[in-house]
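Excerpt of the complex: some chains, original placement.
In this document, chain identifiers A and B correspond to the written order of the chains, with residue numbering beginning at 1 in each.
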Amino acid sequence: MPYQVRIEVFEGPFDLLLNLITKQKLDIYDIPIAKITEQYLSYIEQIEIVDLETASGFLLVASTLVEIKSANLLPEKRDDLEEDEIPPEQARQNLIARLVEYKKFKNASLSLAARLESESRYYKREVGLEEKFLKLLPDFLKDVSIDDLAKLMVKFLTKENAFVVDTSHVIPKPISLKEIFSVAINKLKQKKNQSFRELTINCKNKAEIIAYFLAILELFKNDFLKLSQAETFGEIEMEFCEFSEHEVMEEVYGN
Amino acid sequence: METNVKGILEALLFVADEPLTLKQFVQITGFDTELIEKNLKELAEEYQKGNRGIQLREVADGYRFFTHPAYAPFVEELVLSADYRKLSQASLETLATIVYRQPITRARIGAIRGVNSTGAIASLQEKGLVKEVGRERGPGQPILYGTTKTFLENFGLKNIKELPPLKDFALDEETIDQLQLRLMAEPVEKAKKESKE
């Protein structure tokens, strides 16, 4: 279920910033960005964002504004920039370029909206075939009985992953990554060359498989494991390099 | 553009999925019966004189457009040209889900089957087995799907209450238990929704 992030009337950080910029009156003695930054910050303080990605988008724009604003408080030229730091003027140009690009699509979206509005007055005929033509259709239910459909439904309802009932009130059983990690190492010690599928063959649910996957990545990162995959979505083959379980745990978990 | 009575009647007849009565025309347009009748008659004549592909006919329960019988062989060709020989497994699964969970949204069908079912739903609609039966309240107002009369007739059912109960099809104890749980859980979900309304 995606988060419904409705940031009042604004559809994101660029939308908000463009709006503030348009409202901004230009006083030639003012430093324009100071006022905009102030308004922007006070706005994002008020809004409640539940989505991390959206939040970081707003914060990134905010920090860029602050950076540009502070540039004029500092001595003319800074030569102490970090290697990966963008000079304020460059940051300003980047921000403007993104605003310009975004506005182009926003304008296009308004034109699409107008088109949709006028199109919504055209109705198509959504009526089935006349009876006499219906008979022509092959009987696609010929070999199907109503019982077949019932059996299919039972299959879905009793399938592990098809739990469509609201379970938000149930506390999920936490899976201990460390525990899985230890089990994975033991399995790999017993059989040094095996596929990821083999390793997770007895997993009861997706969460468990994911936990194994994380364990594998951790082992790989620490050079305890070689990984290979011949083709996209193909089998992940693993080769475990001999170490004691203790060594591995110590390397990864520090105990 | 000046609206004209004939145009309005034509548009209504075009989208209607059952014969329209004079009473319905009056209700929708606000014109009086005589005016409507006169225009319907003229419309029917125009279509007939022109050897048009569509004919307006008065049937037992109202007025309705039909294809001209002279062109039936071409229409048959069109109907048969569509690739519908047999139901795919995806279609069958989707059908089963709609049969037992109607009215149901596309999203919930997908959730039950575990895969996007848009294509399968469209194909079932095309075949006249399922149809849109309304819209759910709430955000986005998603379309609700249900089975058609054609579907029920095919299996000799009067209505969906005559469907065989699912618990008759559980194979073993464990399946029965699981099924019970889920069948029990669902009315709760439904009740919740209703109480919100």
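Operating definition for what follows: a contact is a pair of C-beta atoms (placed from the backbone, for glycine too) under 8 Å apart; a residue touches a chain by one contact, two chains touch by 3 or more.
Keep in mind that this is a model prediction, so the values were computed, not measured.
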Stoichiometry of the full complex in this file, given that only one copy per chain type appears
A x1, B x2
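One rule holds in what follows: only the chains that are shown with their structure count from here on.
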Please compute the C-alpha centroid of chain A, do the same for chain B, then give the distance between them in whole Å.
37
Enumerate the contact residues on chain B facing chain A in the complex.
11, 14-17, 66-67, 72, 75-76, 79-80, 84-87, 92-93, 95-97, 99-100, 108, 111-114, 127-129, 131, 139, 148, 150-151, 154-155, 157, 163-164, 166, 168-171, 175, 178-179, 182-183, 185-186, 188-189
Quick check: in the complex, which residue numbers of chain A touch chain B?
4, 123, 125-130, 132-134, 136-138, 140-141, 144-154, 156-159, 161-166
